[in-house]
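With one protein chain held back, the other chains of the complex are shown just where they sit.
Entry: chain A
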Amino acid sequence: MAALLHLRLNSSLLPSSSSHPSLRRRPCRRPVAPSTRISAKIREIFMPALSSTMTEGKIVSWVKSEGDRLAKGESVVVVESDKADMDVETFYDGYLAAIMVEEGGVAPVGSAIALLAESEDEIPLAKSQASSSSSAVAASPPPADAPASTTSVQTLAPSPPEPSPVAASSSTHPASDGGRIVATPYAKKLAKDLKVDLAGVAGTGPMGRIVAKDVEAAAAAAVASVPSVPSKAVVGSVSAKAPTPLAIELGTVVSFTTMQGAVSKNMVESLSVPTFRVGYTITTNALDDLYKKIKSKGVTMTALLAKATAIALTKHPVVNSSCRDGKSFTYNSSINIAVAVAIDGGLITPVLQDADKVDIYSLSRKWKELVDKARAKQLQPHEYSTGTFTLSNLGMFGVDRFDAILPPGTGAIMAVGASQPTVVAAKDGRIGLKSQMQVNVTADHRVIYGADLAAFLQTLAKIIEEPSDLTL
């Protein structure tokens, strides 16, 4: 039975594979990572990396006690990684001088868990070093882990919190102390992985609980604020209302977030649609005047543009149509204006539904609500996926013209540039200063033709240049 023989051989070799989740107590003797930090003849025993995915290890048991003599290659401690329990052995002869992480404690990979003295005489020295270095560790960046000797991750039995600096620096399990934090299991897991302190995270889940995306948002915000820590005294609050540019580590490859993945997918999909573009320059003096008048009532420029577009679309239903199957026009029953919004790490298009029917004030309120929701990543699918026509406005950045990619499933998208004072020659030969903006519509040529867009843009220009209809 060659097969059987092979299998049996295989299994007897198994424990040596490091990724094997065997539960055997001593399947794999891993030497301690050779210590380089040598002070006198006291060596540190580090938490070894027992698997490629291991970030921290739990001390299952110390095979040796303080003061025991160790011979090179002897097992010292049993460590539990994310995959298995393994014996860790020493590379050097010596004495186990001080245990820095007790049984049940957790330590990050690479941190010291014990000290090894070369001779018995050095044990006291090592001990004092252990106590000083452990307090040093407590103050250093990864706070929750190093002093974790007493506070294990699993909130074990009633272990009294240590009175010393530990209590101050490690915020441990929020559940166990007075300031109650309600976070879902996955949010807690993420917070631990991303090293986010839940105390500083605002919950947006039901009843204000902290859910996974809050932690992700906080982590992203924290990354952004990290570089400023040493120099600036005030670090931006974690809630991060405004999109902050993320600190990007150069030379790394960062996977897409779900949202970025969706954008990527949509962009590639758009290549299957035959699009063309038509541009137009619109004078905005009247619109600007109107905006100044009703701005105080909470009306935003975005809402005005959406409203103008929607009214123009009522007269050109074909521009509000789309081509679903390559064979037919789908004339949408309502005019839903999607407006592209940049949020940290992505892009989303909240939708102003029935923008032609809703009055400008309600539309503005609705817009504000949608933007807030978008920033909190709380938009419901119907609030970002039901657009029939999309607006993309980069005018606020001073962009004078650009060209947008058509989102799949819709017929047209309009790119709006900045309104700028421009010297204009009038037909009568006079030269004047007017505010003008350029718009550029990208459309699906299977359903929308050049003449359609031209007519639509003419209507739009007329509405914007005589905007009294917008406030009706």
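Following the convention adopted for this analysis, a contact is a pair of C-beta atoms (placed from the backbone, for glycine too) under 8 Å apart; a residue touches a chain by one contact, two chains touch by 3 or more; residues count from 1.
The rule we apply is simple: contacts and distances are computed from a predicted model.
Engineer: Which of the following names does UniProt give to the chain that is not shown: "Signal peptidase complex subunit 3", "FAD-dependent oxidoreductase domain-containing protein 1", "dihydrolipoyl dehydrogenase" or "Proteasome subunit beta"?
Structural biologist: Checked against "Signal peptidase complex subunit 3", "FAD-dependent oxidoreductase domain-containing protein 1", "dihydrolipoyl dehydrogenase" or "Proteasome subunit beta": the hidden chain maps to "dihydrolipoyl dehydrogenase".
Engineer: Which listed residue (A:V182, A:A376 or A:L394) would be found touching the missing chain in the intact complex?
Structural biologist: Considering all chains, including the one not shown, the answer is A:V182.
Engineer: Please identify which residue in A:P206, A:P381, A:G398 or A:G432 touches the non-displayed chain.
Structural biologist: Answering carefully, the residue with contact to the hidden chain is A:P206.
Engineer: So that we can see where the missing chain sits, which residues of chain A does it touch?
Structural biologist: These residues of chain A touch the chain that is not shown: 1, 3-4, 7-8, 10-11, 14, 17, 20-24, 82-83, 154-158, 175-176, 180, 182, 184-186, 188-189, 205-207, 209.
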